[in-house]
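Just one protein chain is left out here, and the rest sit where they should.
Order of writing sets the chain letters: A, B and C. Residues in each chain are counted from 1.
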Amino acid sequence: MSPAEILNKLTVNFNYVVAMTLFIIGLYTIISKPNLIKKFMGLNIMETSVFLFVVSSGAVMGGKAPIVGEGVSPGTVFVNPIPQALILTGIVVAMSTTALALALIIKLYEQCGTLNADKLKEIK
Amino acid sequence: MKKGVIIFALFLLWVLLVAAVIALPPMGSSETPAYTHVVPRYLEKEVEEGGANNIVTGIILNYRGYDTMGEVTVIFTALICVLAVLGRENIKRHTSKVELSSVEKSVIVKSVVRLLAPFIILFALYIILHGAESPGGGFQGGAILGASVIVFTLTFGFTLGMKKFPLKYRTILESAGPLSFFISGVVALFCGLNFLTYMLPCINHAYQDLVRHLLLLIIEIGIGIGGGTVIGSIFFAMEKVEKE
Amino acid sequence: MIVHDIRPLLAPTISILCAILIFWRGENTYLRRIFSISAAILKWVIVLSMLPGSLKGVIYVTELIPFTPGISFLLRVDALGMFFGMVSSTLWIITTVYAIGYMEGEHARKRFFAFFALCVSTTVGLAFAGNLFTLFVFYEMLTVSTYPLVIHEETPEAMKAGRKYLVYTLTGGSLILFATALVFYQANTVAFDQPGILSINSGVGILVVIFAMFMLGFGVKAAIMPLHGWLPSAMVAPTPVSALLHAVAVVKAGVFGITRVVYNIFGVSLLKEMASKGADVASVLMWAAMITIVLGSLMALMQDGFKKRLAYSTISQLSYIVLGVSLLTPDSVMGGIVHIVNQAFMKITMFFVAGAIYKKTHKKNISEMHGIGHKMPITMATFTIASFGMMGLPPTAGFISKWYLSLGALAADKPIAVIVLLLSSFLNAIYFLPIVYRAYFMKPLDGDTTMDEAHWTFLVPCIICALYTIGLGLFAELPFVPLELSRIAVTQFFR
Partner (left out) sequence: MLEFSQHCPVLMTITLLVGAALTPIVSRFRKKLSFLWAMFISLLSFFFCSCATWRLYSEGPISYWLSGWEPPYGIEVRFDYVSTITFLMTGLGVLIIFYSRKYIEHEINEDKFSLYYTLVLLLLCGMVGFSVTGDMFNLYVFLEILSLSGYALIAITEEKLNAMASFKYLVMGAISSLSILAGIALLYNVTGTLNMADMALRLQQFPPILTSYVALVLFVVGFSVKAAMFPVHIWLPDAHALAPSPVSALLSGLVIKVGIVGMIRILYTVYRLGGNINFIPVTNFMGWLAAITILIGAFFAFFQDDIKMIFAYSSISNIGYIVMGISLVSFTQPEKGYLGMVGGLIHIFNHAIIKSTLFLCAGALIYKTGFRKLSDLRGMGKKMPITCGALTIASISIAGIPPTSGFICKWYIILGAIEFGKWYFAAALLIGTLLVFAYYIKIVNAIFFREPNEPITKVDEAPMSMLIPIVLLAIGCLVLGVFAYLPLAVIRPAAATILGLPSTYIPGG
């Protein structure tokens, strides 16, 4: 692909690129931040980035929300409903992971009095 | 040094991922494989086959109902996980940070919450029941329901919150999600159909549509109540503090 | 002629049953003895019942369990297997009697006898193995079941010896496994029913690799130098273990494996073909054996510990068999095979004597054994007979094997082998005769020369083995003796 094409693709698939950037930012946060809360925030950023990607991929130019009913003419273009359905599941899963991570953090803080991963390593 | 290596590695990964996504068909196009393969049938036939005007709801509860059953189980799992880590709250042993806080709760907050709480719950029920026709559904309504529990408890304290939402009912309601799915799904087995089929040809034709609606409703309510209770219970488990 | 029969399976099973029974009720000394001895005799009878058939060239087969397409657990008693099975089951009876006496008052006797039975079971299974795969399975089982016996004393020294033993043998086992897989890949079979299953088409390079792996693998147990390191240290084990396992079962398993590989996997014609293409692996093996014979003897000379000296002597003597196998002539193989039994009886006599002396006087070193012949004349007499056998003096059994080995070496046009054998005889004399001399012709250090013989459970096994050593030398050509069986085995190799 020529540079112009790549640039064109980058602008067209802008959402995707942003999502992937967020993915990397989240990963970087997890790896580099010693604080457990920040680590798990990084995790949430990663989760969000994937959701952003999936939901964006369901978009269709000029599409409406996929709800049929009165006032919706037969020829209407709907967006892709599958990514929405998937992401609903994804969000629930993310919520569950978050809940468990927070519970673990609460327990760790109660037991060790710190949330710094480097300090936690020393406690044994 | 170590940081540099990490950043460099992540940069490479970023390049790889971006290369992957820009190779995808342009966003928003209606010619993508994703939009032309399975989706057309959903868009055209869902209302007739799935019985919900909201196509997303139709997919969630009907075409991909098994996924949703798993999803409900994930919520339930999350609750059990949190309880396994932190333990269940006990009205005799625990109090909460809200009660230990030295800040006086203002009258405005108390009055507003007292006034709004019924409406929040009502709204949640609306969302739950109306999922088939408009945006919304069990999960969304459940989240609102859970939020009402949280708001109430944060304002009026733990003890009252636990009294309003007693443990012995919550224990049963927490499992409502998976159980409602099971109840609605297993009916089909007795008609010799596959699990989670709602359109039952073995009953009178006139009632088929009604039964389908009923089964879907059971699921929606189950998800909503179950989800709300789980959120509340997780909140209680996290908020509790040992009494002195 | 091939006969499908249950007996090849019964023989190893009886010892396994015996082991299980001992684990179950072994605290009771009498029950333990009854189990051990009756299992030993029963097994011997079963093996013996197949002997007449084997002498007629009958092959008994039991196919046990399929493993994969092309491979199954297969027991197959041909002449060579019968030979080895007969040796180990016979010696098991003798050693059991000896061990009952020797282990009196020792600790953990239940464990000892159970694993003892298990070892013999695997040895017989190994002898009867019908393909390389089954052989390997029993070979590894033998390694594992010997370990508790080696470390029986549970002293740090014993643990160290045990570790060394495992490292050596399991590494060897891995090589064998690898080589077995290569053979299966090349030949699509691993059975022993042909004189050679590999063909030159596989390529000389890969054949050399396979051969080298097998020799390194089995060479560990056969204690070919420089793979012998574990054997002397394993002598910390109780004497019956050293006697049966480290002079007979374990080391002979290695030798037996080498024989199987050379004659049933590669085959004489393939090895000769390889030699003609410049890869004369058999000669390499021959040289390794000859070096081991000489070096082993020299190192035995330097040992003062009685059992250590016997161990190095074992290393040296084992290579007689390997030498015979590697010469690739009928006579030499016959000499080698018959040496399996001859060396076993002679060496076991010596170990029994060492054990008897240790139990009676608690002397472990040769330098302490002044005048021991006055105290224990019968014991030392059997030792003397065995040393004559080791030297290969007629009319002992040792002479028979050396005679055939030399004949084979001359037939193979390798006179150097004869020279090595003679040299070895000489060295054997140098390191065994001083013991005899010291025992009979030097005064005891404490001057006490009253006779104080060992218990009969020690004496009887010694005497039986010594008598055998002479008997086989005198009546070598009679029917029903090992020589006839080994001759049949050889005809099966040189078909």
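Simple rule for what comes next: a residue touches a chain if its C-beta (ideal position, glycine included) is under 8 Å from a C-beta of that chain, and two chains touch if they have at least 3 such contacts.
In this text the structure is predicted, and so the values were computed from the model without any measurement.
The chain not displayed here makes contact, within the full complex, with A, B, C. When you scan B:K3, B:R41 or B:K163 for touch with the missing chain, the hit is B:R41. Within the full complex, the residue among B:A9, B:A23, B:L122 or B:L160 touching the omitted chain is B:A23.
Residues of subunit A that touch the chain left out of the display are 23, 27, 30, 36, 39-40, 43, 46-47, 50, 53-54, 57, 82-83, 86, 89-90, 93, 96-97, 100-101, 104-105, 107-108, 111-112, 120, 123-124.
Touch with the hidden chain on the side of subunit B covers residues 16-17, 19-21, 23-25, 32-39, 41-42, 62-67, 69-71, 73-74, 76-78, 80-85, 87-88, 168, 171-172, 174-175, 177-179, 182, 185-186, 189, 192-199. One chain of the complex is left out; on subunit C, the residues touching it are 65-70, 73, 136-137, 140-141, 143-144, 147-148, 151, 154, 159, 163, 166-167, 170-171, 174, 177-178, 181-182, 184-185, 188.
We adopt the following convention: only the chains that are shown with their structure count from here on.
Subunit A and subunit B have centres, each the mean of its CA atoms, that are 18 Å apart. Distance from the subunit A centre to the subunit C centre is 70 Å, each centre being the mean of its Cα atoms. Taken together, the subunit B residues at the contact with subunit A in this complex read 3, 6-7, 10-11, 13-14, 17-18, 20-24, 26-30, 32, 34-35, 38-39, 42-43, 46-47, 53-56, 59-60, 64, 67-68, 70-71, 74-75, 77-79, 81-82, 85-86, 133-135, 139, 234, 237-238. Interface residues of subunit A, counted against subunit B in their complex, comprise 6, 9-10, 12-17, 19-21, 23-24, 27-28, 31-32, 53, 56-61, 63, 65-69, 77-78, 80-85, 88-89, 92-93, 95-97, 99-100, 102-104, 106-107.
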